[in-house]
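Take a look at the structure set out below.
Every protein chain but one is kept in place in this view of the complex.
Up next, chain A:
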């Protein structure tokens, strides 16, 4: 439903929205512009909204001070693998919990949900011991396995289960009469219809992996294995002080793909987050 606003009300509404935008837009603007400024201008007061001079060398330094391209690749492929794995596991597990009757299904689902209640700070130490025994410390395995079998996947399973429960049972019964096996029903009927839920799971999981911070700093120790959030902390001078402009250039590059995806898939993104019942 669309209601026509009077010109006056329009001005008021758009004016208010512009004001409300400031706290969201300003940090991004500041990050991007400051990545071009000499360090001395970054903390100038009043803040310079438009840089007085542009220094593009910061972006070059990002790649010379750290193996940033390698780190970019690390983040990207880990997030992709985690997303694909989570989509696979959560859609199958969610379907099983929604549709297949097996003993103690509800009790088991409750136990699975408990995984959401335990913060990663609690499990990180035992996980470290575990991966140490497995010889996987300072590899990417923990960053892939922990989310696929941990809280993000549990959450995704919950989202998928809720979706499959809401799917009309008659569709699957019609498919049974049409001669499909349970697995075929899943792949040919349930899964194609679950696209909106799968999209939100994908977005959520990818972002979670892309932004992961605690796990990389615990499990990784060599710079060429680092992921982006962790790499950002590495742009420091000899005294450990941050090199602000270079760091902000790296931060801009880190945020870029998310921003681009967001702008392209804005509609899906908002719907997806609305679907998961999550706020951004």
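The rule we apply is simple: contacts are C-beta pairs under 8 Å (C-beta built on N, C-alpha and C of every residue); 3 or more make two chains touch, one makes a residue touch a chain; residues count from 1.
We adopt the following convention: contacts and distances are computed from a predicted model.
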| item | value |
| --- | --- |
| Record-based protein name (UniProt) of the chain missing from this complex, from "HTH-type transcriptional regulatory protein TyrR", "Nitrogen fixation protein NifU", "Nitrogenase molybdenum-iron protein beta chain" or "Multiple sugar transport system ATP-binding protein" | "Multiple sugar transport system ATP-binding protein" |
| Among A:19, A:107, A:177 or A:263, the residue in touch with the chain that has been omitted | A:177 |
| Absent chain, residues of chain A that touch it | 168, 170-171, 173-180, 184, 189, 192-193 |
